[in-house]
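For this depiction, one protein chain was excluded, whereas all remaining protein chains were kept in their positions.
Take a look at chain A:
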């Protein structure tokens, strides 16, 4: 299909089909996320930590990568990222229900600790920012093997105060490694607001200290995100080194299912955040571009709901890991 001139996505070289696919992934991420909350509130799963408000940043970024070739080292909110990179709703639910077939951890880790070897999605832990040096090392290892890959890693702005973040960016800068570090700024680290987290205005401002470009992008604008990540990916593939990208996002939920944000977050602020909801603005864009109307939107919503219903029911019916499995994979097995 030819790309259309005169539209924003067309100017970026995205076909109408691809643009709709972007929206599909944003919608899938949102509806899956909402379903996870329902399951948590009804006592079926113990824990949720949301991607809501960050779908634009995640899907836009992941669309700039080559699935199955490039690597991602995600953080707990990266539901949209891992879906685009190849994880299926069934697999997301297997992980959430901690079932035997969970490709992320075999039911060992808390939910939202994504991993999928087949898709180069690398297992993470719970201490924040530890994954950033891993991403840098993956880029180093791949370069030593002559593989032209790009590594995307992500974290929150609060986590960008950890030593590992600084150590890793400096390392990547010195060695000019093909890494993109995506700080998904949603203005809160649990309850701590931005002004108590950073002494500088933007996390991206720190990039100069590591000898790499620092880019600020509106994370609610999936096309703009795609544009800056595509540039960073091209830069990385040309061997010009790492990029630090900070997307400015909204957080539409509490930090996690264990948090109550009413204690620290004014309701008016949340209302304002909702007006910047990336799903709503992208939907609006599609209507204006003539790619979506009510009938087609309903069709898409129905399709996503069916997929989620099917996946959730299927995953819940899968067996729990056996107790014996607990003792496996401590070391390599003979």
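Here is the rule we use: a contact is a pair of C-beta atoms (placed from the backbone, for glycine too) under 8 Å apart; a residue touches a chain by one contact, two chains touch by 3 or more; residues count from 1.
Everything that follows uses one rule, which is that contacts and distances are computed from a predicted model.
This complex has a chain not shown, and the name its UniProt record holds, of "ABC transporter substrate-binding protein", "HypE: hydrogenase expression/formation protein HypE", "2-oxoisovalerate dehydrogenase subunit beta" or "sn-glycerol-3-phosphate transport system permease protein UgpE", is "2-oxoisovalerate dehydrogenase subunit beta". The residue touching the chain not shown here, chosen from A:200, A:295, A:317 or A:330, is A:330.
When the omitted chain is restored, the residue from A:45, A:142 or A:311 that touches it is A:142.
Among A:134, A:235 or A:248, only A:134 touches the chain that is left out of the view. The chain not shown here touches chain A at positions 73, 102-109, 113, 115, 117, 122-123, 125-127, 130, 132-142, 144-145, 147, 163-164, 167-168, 170-171, 174-175, 328-333.
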